[in-house]
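All protein chains but one are shown in place.
By written order: A, B and C. Residues from 1 in each chain.
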């Protein structure tokens, strides 16, 4: 597994360190989905600061991952999408619909704290 | 830079004062995206009250801007679309899909407060 | 009354000038504020197309009379750019050779009462748009 996943309180934090292959991404997805169940996780944060490209495959995988995790009862926040990457994604129509985003780990944690405090759930 | 951008608490407020050229709009986009990161902004409000025309280029740029800012982890609210302008946009099929709008600055601020307080952070 | 205003379209800022002049004339002619906005927006679309596709050209604003001698506004957008090979295709919602929205021409048409494109590849494009007072 190329992406380290830390457990911090009720949260899982995956910090992508380097460019990922498609298989790495799918593995990350699988591992996170499993661990959400095993670890009674309420929130998942994925730090993509290190990704200098988010193409259609990566966007779709992250979006699907967030949706699967929601179905498993936890929130996902994607943090650290770089400005150039965000521009490119929007040009491509890769909008991560229904996925929560935050600037960085700190903002992401604050957001997860809010959203996992009971009444803060998005349906889609 | 032709559009003044104020920082107020966690928000950036861009008040368009006058008709903008296409380049002015692209500059606004770039500046806002940069400042969202630098200023740890959670919400952006763009006041378009002064725009008497929103053609396909302006609509597209504002829509993309809101999407990019969301990927960077902040909310955007567009306020002050004039009735005639709104009417024209709908006739043209320019619907600002996935973008939050409000009547004026006051409503916009209230909306940002709600949406950045965790319980309503999903766009779609 | 014969009013004719020529707005050269060479720089981006001319798009703004053209639509402002168009709105002023429409207002003078007594068009409602929604109609003025329709007219200004249609002008904005064709003026931008001149800049993007032909680099330069002009927009000529004048008054005219429709059926039943209704007064109205006549807008001519002319350029000597590359022309449009397939006008029917260019008029389709969403068709764009520039990866933009492709809503400009069909949108401008929807804003106006009459809309005509004459275009020849290698020669240029002339768009004539008219709107009559109701």
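The working rule: a contact is a pair of C-beta atoms (placed from the backbone, for glycine too) under 8 Å apart; a residue touches a chain by one contact, two chains touch by 3 or more.
Bear in mind that the values here come from a model prediction, so they are computed numbers and not experimental data.
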Left-out chain, listing which of the shown chains it touches: A
Chain A residues touching the omitted chain (full complex): 19-23, 52-57, 59-60, 83-85, 87-88, 91-94
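As a convention for this text, only the chains that are shown with their structure count from here on.
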Touch-based graph of the chains, sorted into line, ring, star, complete or other: line
Per-chain CA centroid nearest to the all-protein CA mean: B
Distance between the centres, which are taken as Cα means, of chain C and chain B, whole angstrom: 28
Multi-chain contact sites of chain B, meaning residues that touch two or more partners: none
Residues of chain C engaged with two or more neighbouring chains: none
